[in-house]
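What you see is the complex with one protein chain gone and the rest in place.
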Amino acid sequence: MTPALELRGLNKSFHLKTKGGLFPRYTELKAVRDVNLVLPTNSIIGLVGESGSGKSTTGMLAMRLLEPTSGHIFVDGTDITKLDHVALKPFRRKMQVVFQDSYSALDPMMTLQQIVAEPLHIHNIGISSDQKTEALNMLERVGLDRRYGGRYSHELSGGQRQRVAIARALILKPSVLVADEPTSALDVSVKAQIINLLLDLQKERGLSILFISHDLSVVRALTDEVAVMCDGRIVERAATETIFTTPRHPYTRALLDAIPVLNPRNRRTRTFLTREQINKATPRLRSTELAEKCEPKVEPQLVPISPNHHVEAIVT
Amino acid sequence: MRLVDIQNLTVNFPQHEGTVQAVRGVSFHLDSGESLGIVGESGSGKSVTCMALLRLLREPPGRITADRMALAGENMLTVDRRKLATMRGRVAAMVFQDPMTAFDPVFTIGHQIIETIQAHRSVSNAEAKAEAASLLAKVEIKNPSAMLESYPHQLSGGMLQRAMIAMALSCRPQILVADEPTTALDVTIQAQILQLIKGLQAELGMGLIMITHDLGVIAETVDRVVVMYGGRVMEVGPVQSIFDNPLHPYTKALLRSIPGQTPGRHRLIEISGGSPSPIHPPAGCPFHPRCEYADAKCKETPPFMAVAENRHAACWRLQ
Partner (left out) sequence: MIRYIAARLLSIMLTFLVVSVIIFLMMHAVPGGPFDGNDMPVSDAVKAKLNASLGLDKPLYVQYFKYMWGVLQFDFGVPFQSPGETVLELLARAWPPSLILGGLGVLIGAPLGILLGMAAALRRNTWIDYLASAVATIGLTIPVYVTSMMLILVFAVWLGWLPASGWGKPNSWILPIIAYATIPLATYARYTRSAMLDVLNKPFVTVLRAKGLPERKIIFQHVLRNAALPMATVFLPMFIGTATGSIFVEAMFRVPGLGAYFVSSIELRDYSLEMALILMITMMFCVSYLLSDIAYALLNPRIRVGGGEQ
């Protein structure tokens, strides 16, 4: 079956000014390196990593909100990497995004109903009165009473604003939703509400969600599969429970080990590895140990150790 | 010795739209060497309570009233400016949430630690500098002398938070107040900073107040817990018994709603509704509009009841 979204060999470099003046000097920062990711239809994939890991950049590349330096993006089997503005428009309908900070993402001068109906307006779907009704229905679906249609975003709480952002993203019935830390700014008691809403909507609409987060606990409850990013690379990719129960990459282990344990009885002293120690601990695997044949290489590469579990390793 | 003793603290901020009732009758205490966690969501009043204790709120507009608010025996309600300056940093030091904005950007880290030392003790520049370097070494900074010469913008969040802790420790305070010290940091750095704070607290025998929204942080670091909601204390108790046997429906719901406790993709047990308005809080128990057990009686303020040894909670169901 064609995946809803596929990233193939995606790279993104930024050029940072390191010296100003008449003759500025730039250094290349490789934010995303050779990322391969498949988001099957009707599934939620978690993209996990710390700040600077490239997870948000990957999300922006997938949405073509940033142009990749090299690589390809496929949506429903079509390569959209080089499509121009006009050709891209039908695909924009299929891919929507929700950000962490919905406060700045919602126009303060528009009513909630206008905000939610705006994508319909942009894509010329239906007549104005239908757009209006549909927007109110959508608001109701995400748990906001129809009365909220006439209100403004500043009258809402963080959780309610995130509901509006989700309503706006889903009104076009997209097949792919990129959710970049949508619950990170929310209070604990509201976080669960938004996670449940995403789970319900995913099931109901057969959505495929790329869920970008640093919060591993949320990722565990929400996703089918997890890709762990570190320094712009995917270092491990597997079914969610595999990641949580049998992580193979030292960085994944370090991340999991850092999660606070919710039982004071199980307090312990942790030992922390530095980045260098983690890099040194990159697994070394013989090519015979792999699920598929791979060329031995000096540099680490992402290899399958079982059909559904990829890990970055040095193949000898 | 009782380091902190707060009884019936109220903090109000009169505003155009009405008075924000940030803290509404909070009481708790902290003994020396003890670690206390204050857990609550945004708007619960947990940070304002501690800012009020050190009189760090702007007054006016802020208005503080209490039956008692004592820090190491000193009445903080009537303390004068000079005494206050000697208490802050020396008796109680604070670590804040966002290390990137907690340092003055135009001075070096060294300058800012040294000025803290010299604000409280008369030591020479050279002595203060040597002490600053040893403090940085204590918070596991690899190259303390280089860090002394660094400006805040040259350092990462994790490094700055270590420096912040070093600065807080520079006058050997009796209490360390940490206000969401790990919230702005990466997951792996969070665990390192928590372990560092915990270790230093034990080693130096300080009292610790850990303010956080994260029950995981509470489970990892403190002896005793105060659960706050809507400006009030919902429940107080030793950390283990709070996690084993939460008394207040809010604490129960909060513990159940934490994601990732069971394997597999699953819906979470959510708390319906949103946080109470700080200007027009609900009558009685602030949690009752969201509480599954609420009845008519909950519109009256429940008393803070002793339920068991060291266990207190404010809920009519426990009567």
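Per-chain numbering from 1; labels A and B assigned in written order.
Following the convention adopted for this analysis, a contact is a pair of C-beta atoms (placed from the backbone, for glycine too) under 8 Å apart; a residue touches a chain by one contact, two chains touch by 3 or more.
Since the structure is predicted, the reported quantities are computational estimates derived from the model, not experimental observations.
Undergrad: Please identify which residue in B:Phe13, B:Phe103 or B:Phe287 touches the non-displayed chain.
TA: Missing-chain contact among the listed residues: B:Phe103.
Undergrad: Write down which of B:Val26, B:Ala52 or B:Met167 is the residue touching the left-out chain.
TA: B:Met167
Undergrad: Which of B:Gly62, B:Gly89 or B:Pro246 sits in contact with the chain that's absent?
TA: Per the contact definition at the top, the residue touching the missing chain is B:Gly89.
Undergrad: May I ask you to list the residues on subunit B that touch the chain which is not drawn?
TA: Given the touch definition above, subunit B has residues 54, 56, 81, 84-90, 93-94, 96, 98, 101-108, 115-116, 119-120, 151, 153-155, 164, 167, 171 touching the missing chain.
Criterion: only the chains that are shown with their structure count from here on.
Undergrad: Considering only the defined contacts, which subunit B positions touch subunit A in the complex?
TA: 41-42, 186-188, 190-192, 194-195, 213-217, 219-220, 239-240, 243, 253-255, 257-261, 263-272, 274-275, 290
Undergrad: Would you mind writing out the residues of subunit A in touch with subunit B in their complex?
TA: For this pair, the touching residues of subunit A are 44, 50-51, 157, 159-160, 187-193, 195-196, 199-200, 214-224, 240-241, 244-245, 254-255, 257-265, 267, 269-270, 272.
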